[in-house]
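Below: one structure, written as structure tokens.
One chain of protein is taken out of this complex; the other chains stay put.
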């Protein structure tokens, strides 16, 4: 019997996020990596050669992927040819271009050529008709896709993106509370972010031994603004941002390999939950479409609350439920706002490639990719 | 010529804070360690034997200290005898008793016996007639000492304490603003605290490799409440706490040896500074009595502002100005409150033994110790 | 249908190695944890209560184990009762007694009571009729068990132990070469050992941030002597040690959570391999009884050779093949001896509980446990 999995391409296949995509897609029940593209430097090589000496993950790629030829990501024709041969139904984009404008243009070119793009890049996050998806939180934003296609004259292709890794740990808890009738008005958050978020070679070890760095370029702005689009609604052909919650972020780099942490103080906009126990019950009951549809990468329990007072911790909890769940702890009243808590999520899985794969599963479930 | 330095005792001389006191007092221009006391286990030994295999600092003690006999800290008579022999004019207390009540009682016994106690312990921080001093911030609180002595019938002895290490990095910046007419109303702070704060053996390495711990027992309460006494005023024979600023703290342990960091968001109570530049100018101009009196351990510049966007950092900046200055960076408007910034201070020097020594210098300057 | 797995007890069930045993035995195809014993402090509690706040592993225990009552490990009668009820066919011993003599006596008491003991402890490693097993290297030493039983008048019980974690990474490569006709004469080895080897709390973080410690108590002696028994032969009712290879060890503690590394320089006793390629071929072909019998915990490839010049590395390679394989790299001629190489194995899995489980599988395979 022929291979019935949907053939997938990975753009930026040799980079760290590309490697993560390829590894996480080993044995995926729906998708199979069949097309790879990267920079001209890698083009024309077998994948196993292209990543020789540059493989930075603990897990490795499937043998058949090692044998694939790497194409030049800017060569759309190759991708179209692969599509026609049934080797590339859609692409995960983890390209690293010189500018955001180049990335935008490249992703649009794939979409225009009929190949849907599920992107990790920040280039199209603020394009008003491009959905920025956290599958449990705003799956309704996929409704913008037909509008996007129509406006741009694309038939099969489209672009969908995911937000920054720094916000993943607390967006679901905040969303769960909002859904239960307790939207947030103001949030002050300090993050302690893992070095893998900066890729490889990324953060020098001289900065991370007996040290931390109180700055990550561009991260605070993303942390503050992206939730406003995610919590927004489709209105008149675009996704219209909300104005609340107002967020203030302090983003720090700490000596942790994987797992972004956040210390969150939150003020509710109106009604307040009766107790900490009510909030924990809301989080425990929280499910989204990924759980209802039983998507392969969906964590069974999207929000795991830990009662120990010193948990979650990055090394012990980042891998919870395939590294796709967020772990929360230390919920307590805030002296200044209403509540405070500590949140953790795996930045390169839930916050990057794993989140992208879950988005692709969502889009397949809804019929946008086939 | 005879030794004209004031002879000093150290209680808890073998512990980590005791070691720090002894090391920092090497070559002190005013004080000389002449009396040591610790647990019964160490009593009767020469100091060099008592700390053999238990010395955890990089610097070492002065040769004459190694030759001193260690006494039992609970044996007040030995201390009194040393006082009479001119070997112990006052003591730094870094005892580690089984309970706060025992510590309280012990420190009171020394004071009652005529020996002033400058303590690092938290036991007496909330005793209403005991000053909790940060020398630049509330030196006026030493005015409680005559009241304390009189109320308790002590002639020469008294007790003065210092606050917790976690608040040192941002108390001076907040005080500087208050002095300039911009008191804070609300503060949300996340700390990233060094492992030396937990002593030795302290935090297990299995918790600090590729990890952080979002909890330090008792630390958040201290961080939130101690400033209210420090900013208070003497009223009717006690130090009366203020009610503002309201503080909410998230305290985390991170893999850093020395140097507590804090991410601070602050809302002013009334009038706001005109600009970030005005705030920096206030901080640059900030001086206290330690600077005016040119006390030996006073940092020349109590608040060092760094313009680089990724500084201060613990490893690079904790030792600024004998590890007695606080370093601040990343001052910027807060999306939610008025301003936010990052603050760093050395927890075992400025935040512990060095701060205690500066307090002793202040008390000598004012004539309370002789 | 009744549970057909062999019921297993764990002595020292609440300690770090005990936790590791219990976790690794989740879903074991042959064995099931049904009996737990620990110190009197834990006795009488459900396991889930006994380890509350003391669970230090990333993985957790099976739900049914959490419900088990913990017994006092020194209470042999409880174990015998459990044996009679079909709940404890043999025990893994990870007890932490005050002295090696106590451990010896306790393990002998279990064996005398008819309960085989597979021990992690060093107490019986030098008992001449107790086999010290690395399943691939010296499985023939199990032939001492009938002799041991007879000499001591035990019918069903016996004691078998495993060697120290520090030697696991290079014993198999050295054994493979000896089997191929190239026994070693002299070895100089420097180890860089993970902090998990010291248990929890174990190594203080102040010793492991920006630091390493060039000493681990007792480790060098074990590293040098244990191979001499493992390479020995049964002779006249005891395991007689060999005299070669002569080993000199430098054991260091480094800031790594799991995975012991070794830098090995080796001189052959007689004939030398023709080339580095011949050695790699020997290692690649190396299999032992665990592989032939397809034991559940046996790594498929006991020795994994990595061609990259900067591998293996602890974080990337310690988990190879269920953390049961050793990884080798950098084989090259030695300027002083014949060859040198770098070796890595997972100290708490292959080097501790996983190695113990593999030994139990071997003993079941041979009919010693049922």
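Letters A, B and C mark the chains as written, and numbering starts fresh at 1 in each.
Keep in mind that, in the parts below, a contact is a pair of C-beta atoms (placed from the backbone, for glycine too) under 8 Å apart; a residue touches a chain by one contact, two chains touch by 3 or more.
Quick caveat: nothing in here was measured; it's all calculated off a predicted structure.
Participant: What chains on display are touched by the one that is not shown?
Facilitator: A, B, C
Participant: For the chain that's not shown, point to the residue among C:77, C:275 or C:309 touching it.
Facilitator: Residue touching the absent chain, from the options given: C:309.
Participant: Where the complex has a chain not shown, which of A:257, A:310 or A:359 is the residue touching it?
Facilitator: In the complete complex, the chain left out is touched by residue A:257.
Participant: Looking beyond the chains shown, say which of C:56, C:172, C:330 or C:346 touches the absent one.
Facilitator: Of these options, the touching residue for the absent chain is C:330.
Participant: Quickly run down the residues of subunit B that touch the omitted chain.
Facilitator: Within subunit B, the residues that touch the unshown chain are 53, 58, 209-210, 257, 308, 315-316, 319.
Participant: Where does subunit C touch the missing chain, residue by residue?
Facilitator: 186-188, 190, 192, 207, 209-215, 224, 246-250, 252, 254-257, 261, 263, 265, 309-316, 329-330, 334-337, 340, 342
Participant: Just the residue numbers, please: which parts of subunit A touch the chain that's not shown?
Facilitator: 56, 195-196, 200-210, 255-257
Note that only the chains that are shown with their structure count from here on.
Participant: Could you draw the chains as nodes, link the ones that touch, and say if you get a line, ring, star, complete or other?
Facilitator: Graph shape here is complete: every pair of chains touches.
Participant: Count the residue numbers both subunit A and subunit B use at their shared interface, divide by all numbers used there, and answer same if that is over half, different if under half.
Facilitator: Same; most numbers are used by both subunit A and subunit B.
Participant: What rotation angle takes the CA atoms of subunit A onto those of subunit C? Round to the nearest 5 degrees.
Facilitator: Copies differ by a rotation of 180 degrees.
Participant: Return the distance between the CA-based centres of subunit A and subunit B, expressed in whole Å.
Facilitator: 44
Participant: Would you pick out the residues of subunit C that each touch at least 2 other chains?
Facilitator: 209-210, 257
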